[in-house]
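Supplied in structure tokens, the structure appears directly below.
A selection of the complex's chains, in situ.
Chain nomenclature is as follows: A, B and C, assigned in order of appearance, with residue numbering initiated at 1 for each chain independently.
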Amino acid sequence: MLKLLEKLKEKVYEANMELQRKGLVIYTWGNVSEIDRETGLVVIKPSGVDYATMKAEDMVVVDLEGNVVEGKYKPSTDTPTHLVLYKKYSNIGGVVHTHSEWATTFAQAGMDIPAFGTTHADYFYGDVPCTRDLTDEEISNEYEKETGNVIVETIGDKNPLEVPAIVVKNHGPFAWGKDADSAVYNAVVLDKVAEMAYKTMTLNSKVERVKQHLLDKHYLRKHGANAYYGQ
Amino acid sequence: MLKLLEKLKEKVYEANMELQRKGLVIYTWGNVSEIDRETGLVVIKPSGVDYATMKAEDMVVVDLEGNVVEGKYKPSTDTPTHLVLYKKYSNIGGVVHTHSEWATTFAQAGMDIPAFGTTHADYFYGDVPCTRDLTDEEISNEYEKETGNVIVETIGDKNPLEVPAIVVKNHGPFAWGKDADSAVYNAVVLDKVAEMAYKTMTLNSKVERVKQHLLDKHYLRKHGANAYYGQ
Amino acid sequence: MLKLLEKLKEKVYEANMELQRKGLVIYTWGNVSEIDRETGLVVIKPSGVDYATMKAEDMVVVDLEGNVVEGKYKPSTDTPTHLVLYKKYSNIGGVVHTHSEWATTFAQAGMDIPAFGTTHADYFYGDVPCTRDLTDEEISNEYEKETGNVIVETIGDKNPLEVPAIVVKNHGPFAWGKDADSAVYNAVVLDKVAEMAYKTMTLNSKVERVKQHLLDKHYLRKHGANAYYGQ
């Protein structure tokens, strides 16, 4: 097991650094985790450690109840949000949280990110939703866990991999995927898609969503049973 | 012939990499091709291969019917769009497709990119048009080929080199030129022109197009029979 | 004492260079200072010296009345503004002034930067205020000192570290902190928060501020008596 976790720490560390290389975070404003489904252990970034000095060995290992199993640092304060998602959805393996500027703009505006084109449809099978406000009670009691709960409530009974991202109202985006790398990839795409949605809406205030047929075509040629994009 | 294709693969590879260097694409979001008019063969980027690891030898050779003549990878899913353009217009030698952010904004907004100034006029002899919606039938049957057909329909009976670019509604830009390099050049200019058009329109909602006389002057001093720009 | 000031000059020099690395200033458009509370001496950037050639030894040492104690250059013209803040508030140790583009946009628009989300709340406990206009008399007489006075007037009886930044009307931002580094950090965050506020407001003209409860939660989990963010 230790061998596996060493590799996973390296992978999660690299995924965190990729957030910075892609321009999604400054300072400590993001975190990535991945779960090892065999052991049920999650590797996640430590809280408030600067990307400039962080190392793979600084990653923290927690169990699904949030107990620290290994690591000299405290895990990210957002750890309870990640754990809610891992516990609820067995088909996701990596989770990312950032304050990337375009997705956070929609979070602050309290608006879904509408599907306006094929760039969106290639990755997200419909609008990327914005959650409701958390209640004062939810904020006061186990805030980070309730953030996970409101994400789950917003996804409803859908497969979370069909739209692998969300914006939490007045906060920022969470994205996920089969592992840490694909979660980061989806977080990058999310911000680019949000950027183009912002520009589309400010250019044409009467713009309409992409046709359902075109949304289906692009999503399914990459992700459907008869996908023919890629090798 | 093989010698020629080796050189062409190198050229098309470099043209694809230039898309990334100029910031027009992230991940696998673009493709460039060039046709060898003597043999009628087209060299194009493989589908879904990451720019970071792609090599010149990974380029795919197809004939004008889309049959793979050489290459270990599948060609870009957008290959049928490129082929429609090569078959229809004998004066174009290179084609580019991207999801560059400013041109895609106009595609998503369903709007032509208006000619507002001399930057536009130096390269595009009039507005850059946005296509109509594809019908559900066109999307269901040979979608990528129909994308080429709607581009041809939009160009109408004009010389495609007078306005060497278009935005496909809810999708993104295609650009072309006498070869792969000039197609990439036009794709870069297109996005810059789209950026300045967006900013012009959001700054002054009552702005009018550049005067026809000034459009003529700038386009023709670079491209007309009596051109005097450059060496 | 000289030993201390050598270290402080190096620190203030590095803090000034960090402004440029973070993209907050071009040319000579910014300045950072830090005070040594034991001696009451302030180290500050020289006036109008280019970042490209500036060295740590070029930093200027002044007392709280603005007399140059050491240094071959004249201190920043904004020195009197810094000194007003150091004299008024004993709990701040570093001050920064820039013309960073997003914060300056709010200064020019004459608008407070509203708290729209948790990114803002993590650092600023409420809106970042914009000062009133300076009067003609204030501009004519000791302009830079009056700039400091209007900042103090705007802060009122609040603790300046709760919202460690301000925008001066038609001018630009000032930020501060416990030392030069934290002042620069706050200046970087300020511009990012201003950027997202601009985008939020232009996307949704009816947007409302973040709920007070969520503002409290985020500010206090980082800065409150029971803070649990970080190590």
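Keep this in mind: a contact is a pair of C-beta atoms (placed from the backbone, for glycine too) under 8 Å apart; a residue touches a chain by one contact, two chains touch by 3 or more.
Every value quoted in this text rests on a predicted model; they were computed, and no experiment measured them.
A single sequence accounts for all chains of the complex, and while 3 copies are shown, the assembly in the file contains 4.
Throughout what follows, only the chains that are shown with their structure count from here on.
Taken chain by chain, the contacts run in an open path, each chain touching the next and the two ends left apart. Subunit C is reached from subunit A by a rotation of 90°, derived from superposing Cα atoms (nearest 5). Different-residue interface: subunit A and subunit B share under half of the residue numbers found at their contact. Remark: subunit B and subunit C have CA centroids separated by 47 Å (rounded to whole angstrom). With each centre defined as the average position of its C-alpha atoms, the distance from subunit A to subunit B rounds to 33 Å. In subunit A, the positions touching at least two other chains are 202.
Partner subunit B is touched in their complex by these residues of subunit A: 116-119, 185, 188-189, 192, 195-197, 199-200, 202-204, 207-208, 210-211, 213-214, 217, 221, 228-231.
Interface residues of subunit A facing subunit C in the complex, by the touch rule stated above, are 26-27, 29, 46-49, 73-74, 77, 99, 101-102, 104-111, 133-134, 136, 139-140, 143, 170-172, 198, 201-202.
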